[in-house]
Each structure stands twice: as C-alpha cells, then as structure tokens.
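Take a look at the structure below.
Note that this complex is displayed minus one protein chain, with the remaining chains in position.
First chain written, first letter: the chains are A, B and C, and each begins at residue 1.
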Amino acid sequence: MSIQKQLLTLVQQNEIAANVYEAVLEGELVSQMTSPGQFIHVKVQEGSVPLLRRPISLCDVDLASQRLTIIYRAQGAGTKALAALQPGAKVDVLGPLGQGFDPEMKSNASALLIGGGVGVPPMYYLSKELTKRGVKVSHILGFDSARSVFYEEAFATLGPTTVTTVDGSRGQKGFVTDALSHYGKPDRVYACGPLPMLRALEVACQDDELYVSLEERMGCGVGACLACVCRTNESDTAYKKICTDGPVFRAGEVVL
Amino acid sequence: MSIQKQLLTLVQQNEIAANVYEAVLEGELVSQMTSPGQFIHVKVQEGSVPLLRRPISLCDVDLASQRLTIIYRAQGAGTKALAALQPGAKVDVLGPLGQGFDPEMKSNASALLIGGGVGVPPMYYLSKELTKRGVKVSHILGFDSARSVFYEEAFATLGPTTVTTVDGSRGQKGFVTDALSHYGKPDRVYACGPLPMLRALEVACQDDELYVSLEERMGCGVGACLACVCRTNESDTAYKKICTDGPVFRAGEVVL
Amino acid sequence: MDISVSLPGLELKNPIMPASGCFGFGKEYSRFYSLSELGAIMIKATTPEARFGNETPRVAETASGMLNAIGLQNPGLDKVFNEELPWLSQYDVPIIANIAGKTEEDYVEVAKKLSTSPHVDALELNISCPNVKEGGIAFGTVPELAASLTSAVVKASNVPVYVKLSPNTADVVAVAKAVENAGAAGLTLINTLLGMRLDEKSGRPVLANHTGGLSGPAIKPVALRMVYEVSQAVSIPVIGMGGIETVQDVIDFISAGASAVAIGTANFVNPFVCPELIAALPEALTQVGAERIEDIQGRSWKSLAEARHHRT
Partner (left out) sequence: MDISVSLPGLELKNPIMPASGCFGFGKEYSRFYSLSELGAIMIKATTPEARFGNETPRVAETASGMLNAIGLQNPGLDKVFNEELPWLSQYDVPIIANIAGKTEEDYVEVAKKLSTSPHVDALELNISCPNVKEGGIAFGTVPELAASLTSAVVKASNVPVYVKLSPNTADVVAVAKAVENAGAAGLTLINTLLGMRLDEKSGRPVLANHTGGLSGPAIKPVALRMVYEVSQAVSIPVIGMGGIETVQDVIDFISAGASAVAIGTANFVNPFVCPELIAALPEALTQVGAERIEDIQGRSWKSLAEARHHRT
C-alpha cells in the first residue's frame, strides 16, 4: 500500500451538524484506502495560505466507486476554506497515512467503538469493517450538544448506539464514560476523541483491550519533521510519531 | 465624485489576445466612473496572497447598465488570479481613482490617441467620450506582435486607426512613433503605454498639446504611502503622486 | 463597552491607530471617514529638511507581505509644523509625531520644534527605518546608541517620547530596556524587517533602493514575539504593530502585552480597516470574556506566570 499525492474531485459536500461538514472525494487514490483509522493529508487550496496540509481521518470508503467520505469541523482557516469548496473542485490529497485500527477479530466477538466530537468519523469506517467480519459492534458517540450530533442513525444501522451530550440536549447527559456501563465487557474497545476523553477511557477501560487514535498538530504527516511525537514509557527520550507509528496505538504504548 | 469600496460582480471574462483578458464588472459603484483615464484598484481575492490591490484602467463604462470593462494582461500572481475568476465572482473594487484625461475639446477639433500594449484600454473609453463631444479622433495602437493585438475593430468604428507591431506580424512594422506621420498635426495628443514610448512621444510631439498617462507600482492608490511618486522640474524635492495627481499629466508637468 | 486607553500623553478613545508612513498626514483617509474616530494618528516621519526619498519602484509584493523603500520622503519640519499639523487640529484625535534624521542633532531639532506644536501629543522616535542609510537603524540595533539618542530627544521634547524599535536585531529586549532607562515614555514595535525581491526575468532587485522593509501579515509572528518579550521586560507601555488586519490580530497583540496597536499595510488593502476594527473590538473582547482592554492585556505571559506559580 503506497502513499501517493493525487488530485481528488469533490463530488459532494454538506453541513451535517453545526459547522461540521461531510465531504465526498473521488479518485483513483481511494483504492489504496483500505484501513479505517488512517488519515489523508489535505492541501485545501493552492498557494501559501493556508500553507500546510490538514490531517483528516477516513470516515468511509467505497472502493467500488473510488469515493471516500470525510467529516470535519470547520474551525480555522484551512477547514473553513475546505468547507467553501464547491462540487467539482480538485483537492490535493496525500495518503493514505498512518497505521489504522486493526479490524481483525473473531466472528461474533464484541467491540465497543467510542467516538468524541470529530473523533466520531473514523469509527464509522471501522464499524463497517468490523461488521463485515461478523463482529458485534456497539457505539458510544459523545458530543457537546444536540446541534453537534451527526451520523447517529448511520451508526444505529450497524449496532446499538448511545449518544451522549454534555448539556443533555440529546441522548444521555454527560460524557462517553457515563455510558460505558450499558455495554458490559466487550472483547475490544476502540476510541477516538479529545485527549481528556482518551485519558478517562484509559482509566475506565484498564482491564480491556483498548486502542486509541491520537491527534497532534502536524508538519509533514509522513514522519520526517518530528512535530507530532508523543512519549513512551521506555525512556526519557523514547517516542512515537503519531503520523506514522500512529495515529492508532494500543493503550499503554504511549503516554497520553 | 466620491471614492468608494464595493464588491462588483464579474459578469463576463474573455481572453481577447495572448494572455490579455477583457472583464466586465457590474455594480452601483460604476455610476461614479465617468472619467476616462481613471483607474480602479482591485483586491483580486480575499486573504493575504496577493496582498495588495492591483491598479487597472477603465477601458469602457456603460452607466445605464452599471457595467465597466477592463482589459489587463495576466502576468503576475494578482492578474493571473483575476483571470481565473468565473462569472458571478465578487470582486472588491476601490475607485474611481486618480485624475483622468480631460475630454473637453471643441466640436470638430482633432485628437490623436496613442496606446501601447495594455496602455491601449483607457484610450477606448476616452475615444468614446471625445467622439460624443464631436471631436475627430484617430488612433495609433502599438503591440508586440499580431498575437497581442486587441480592439482594433472597436477603435476603427470610432475613427481612423493604425496598428503597429514590433515584429511586423500585423499592421505597420515598428513603434507607434513610426506611424505619427500619417496623422498630421492634431489639436491634442493623448497617450498611454510603456515609459520608453511616452518618452519618445514627448520628443516627437514636443509641439503638440500632449497628455500622458503614467504607471508606477502602487501601495495605497489614494495618495497616502508615497510609493508612486515622480519628480517634477520645480525643485529637488518636488513631486507628484501618480495615483492622485495623475495618472494623467500634461507633458512636461512631470519628469518621465 | 469602554475601550479607551490612557497612555503617557495620550488619552485614546480606543486602542487603534494608523501606523506611521501608512497614513500620510491624514488627509487622504479623511475622505473615507472622520479621523476623530481613531484612537490616535501616527503621522509620517518628519526630518529637518524636505526629502524626496528613494527613486521608484518603491514597493514590491511578497508572500503575505510587501516591501517598501520610500526613504523618508516628507515635506520637512517647517511645512509639517505650519501646514500639516494645523490641518489635523480640526479633528479630535491625539497626534503622535514620528521623527527621523541623520544625526542626533537632526533628531533633537525635529523633536524640539514638533513637541512645541499644540497639535502634537507625543513623539515617536524612529530609530528603525531600514530604508535610508542614515535612517537610524544603527541607533536602533545598538542599545547604547539607542539610549543616548533617546536621552537627548527626551531632554529636548515637551511631550512624552515613544521609541520605535527595529526588529532587525538579535536582542530587542536589550534595546527596549536601554531606552526605557533613558527616559522613553513608551515603546512602539515593530518597524519593518529588512528584505528584498528580485525581478523574475532580469534577476535585479525590484526596488530602486535594492532592499526594503517587509510589512504585512508575513511579519506578524515576529512582531508578536517581540511584543511578548519586550512587554514582560519593561514597565512602560507598548504599542504593538506588524501585520494587523483583523480584530483577532488586535486581540493577539493585546494578549501579547500591547496597550494599543497600530495598523500599517492593512490601510492600503482596505482604507476602512481602522474604523472597522474599532467597531468590531467590543464584541471581540466580549467573546474572549473581557470587559475592558486591561483584562486581556499580556494574558499570554500572565497566564504562564500564574501556571508556573501554581506549580511551585
């Protein structure tokens, strides 16, 4: 599976929650994107503003039509410019990057997928891949408020799904950890979301086989610049690069 | 007549010669643009690249439809980005700026209008205004080669027109000055084009009432930054600002 | 919301003012809005004699920035005193007069006279112009020279003296402290970074002066860093500038430690930028939970100091 740089075509773009956009991109490169948890590195427009690429997780991939879906929050200059693109626009994509989630589990094994905010998207592709393998999936999706919720029904078609919101305006009030009790002891837990959420899960799921996907500001996205490192417990100078060793790690492998 | 900043709508854009574009912009502000020789200062796109506005002369104005026409060469970052805009795009225009050509002449007086390269466009609006006043206009339009020629027929409908090209691939071979002899002694000569052309005209037309339109790299376009000055003969420190005192000057008023 | 700011010699209705050299003596922009809306005006550098400045081209564009080499063109001390300043007096706005020269005597001469004008509220000592050999940049990079020039000008002046610092130095804090000790009432920073552009075809410098001063959004990170460092090291107020275009930029400079800000290049892009920023500021302050400027002034380093304090 080789990393390439290619111009993909934006075929569709919708605002699916407050400031959250779903974009569908099409092109040959998509046939490389077989691993959920991997990400693409997007140069939103030509020229030097914004200068750097933006890392965005694969949310869904349709190999047959060579289309991928991403979901992202329009917050800063780059993602706002991305949100302003019209269908037909060409988007410069580098990818697929990073080590994704390992979806290989026994048929009938159980997996709990936990996403927080814009950590939810990669869980969707993962859930589909697990389901394909006969794994029983459940989902906890955490958001700020009802306005930010997306893909609830999509997840519900794959397996039991609990939505939590911090303000209680939709689903269960509270954090994803407040919903853990509904799901007993799954064979594996996968999570992606803000650092405080992942830290809480590391504690709450210490007896589980937990995989987490991390975020960090990136330069190159390919392991060369050392912008995105995190520490490991091995030594004072030991580290992992989120862009190439991750973004998915086994809990404990790196220091959160 | 007040200077304003307004978003105009690009209604049409065509490449009318090699790398030369004709763009039509529409909006209320156009009703202020009554003086040929004036220019607009265009912020081609939002954001900091390109940062500064670009000065472009009025080539034609239709007050009834609130449309103006500009003709420009796509050479650097700003004009290339302008050329890439599609109809419907909003363009941030500051204007009208500067002192234009004085078109007040007696009916039946004769005027010779000389344009070189992208100095041709302002001559078109001027020629129309002169014609309205019953002035007999003739034109000399200088270009590099046949590939660069534009608006030859448009000028010809207003009055006798000679095209010169440096390589002789269209019209008369040579420079605009080589065609002066065809036009006897007009009551007034108006010129816009590269500095060497204007300097040659200053010599060749020393007995005529000659007005020239100058170009200089601009910052503000409104007289504040002193980027665009030229010297006058009055004193060592005397100067005129091309953006506000010009761009049109009586020959001799400033040092070319 | 009250967005007024009190600085030595200056009662500002708001902390937004055009930067020197980007606003002439006010006339041009007075056609766009009333100058009384502004916090203050920093007028174009004045030298003893009228100067033509450098040959053209004087500006060139770069990525997110521009170079200028105007070369301190100005009508000279007498004309500024007798014509420009009285014209400005029709507006209710504090005037900060930027002064330049070749020698200490030049600076002192201009300071002495301009500071007696009833229309001048403060001086801005330009020891940082990169575009003329005698533009003071040597004064601006050597702390001892900066200090002795500041002393002389402070002595000569009837109004508070702000010193404009150059970014073209290894240690801006050393210069800042030196001029503070020499009696500066405040600091303004940054002036432009020395840069150049070449013509694509000929390979020759685009600017007639060869090199010029880089301004605009490109230099904002450098400006912000210097305001951050200097404001922590001195106890006189700082007026920050360098690449400000948006109200977020204003918030950033105040967070970095500035008491007020100046807008240069952005005026060229949008002649209405100053009044637009003034209008937008109250809402932007509210958004970051501030009720007045001081609530966020220097919060970039104050919060870090608190964090350090709590840790120990």
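We take it that a residue touches a chain if its C-beta (ideal position, glycine included) is under 8 Å from a C-beta of that chain, and two chains touch if they have at least 3 such contacts.
In this text, all values refer to a predicted model and were calculated from it rather than measured experimentally.
Colleague: Return the single residue from C:46, C:62, C:117 or C:267 that touches the missing chain.
Modeller: C:62
Colleague: For the chain that's not shown, point to the residue among C:193, C:236 or C:262 touching it.
Modeller: Hidden-chain contact among the options goes to C:193.
Colleague: Using the touch definition up top, pick the residue from A:163, A:228 or A:251 that touches the left-out chain.
Modeller: Final answer for the missing-chain contact: A:228.
Colleague: Which parts of chain A face the unshown chain closely enough to count as touching?
Modeller: 2-3, 5, 43, 48-53, 77-78, 94, 216-231, 236-239, 244
Colleague: State which residues belonging to chain B touch the missing partner chain.
Modeller: Interface residues of chain B facing the absent chain: 48-49.
Colleague: Go through chain C and note every residue touching the omitted chain.
Modeller: 62-65, 67, 141-142, 166, 168-171, 193-198, 200-205, 210-211, 214, 216-222, 224-225, 228, 243, 248, 251-252, 255-256, 288, 296, 299-300, 303-304
Please note the rule applied: only the chains that are shown with their structure count from here on.
Colleague: By C-alpha centroid distance to the whole-protein centroid, which chain wins?
Modeller: Central chain: C.
Colleague: For chain B and chain C, let me know how many angstrom lie between their CA-based centres, rounded off.
Modeller: 36
Colleague: In angstrom, rounded to a whole number, how far apart do the mean CA points of chain A and chain B lie?
Modeller: 55
Colleague: So, what's the distance in Å between the C-alpha centres of chain C and chain A?
Modeller: The computed centroid separation for chain A versus chain C comes out at 46 Å.
Colleague: Would you pick out the residues of chain C that each touch at least 2 other chains?
Modeller: Residues 63-64 of chain C touch two or more partner chains.
Colleague: Pull out every residue in chain B that's touching 2 or more other chains.
Modeller: Residues 48-49.
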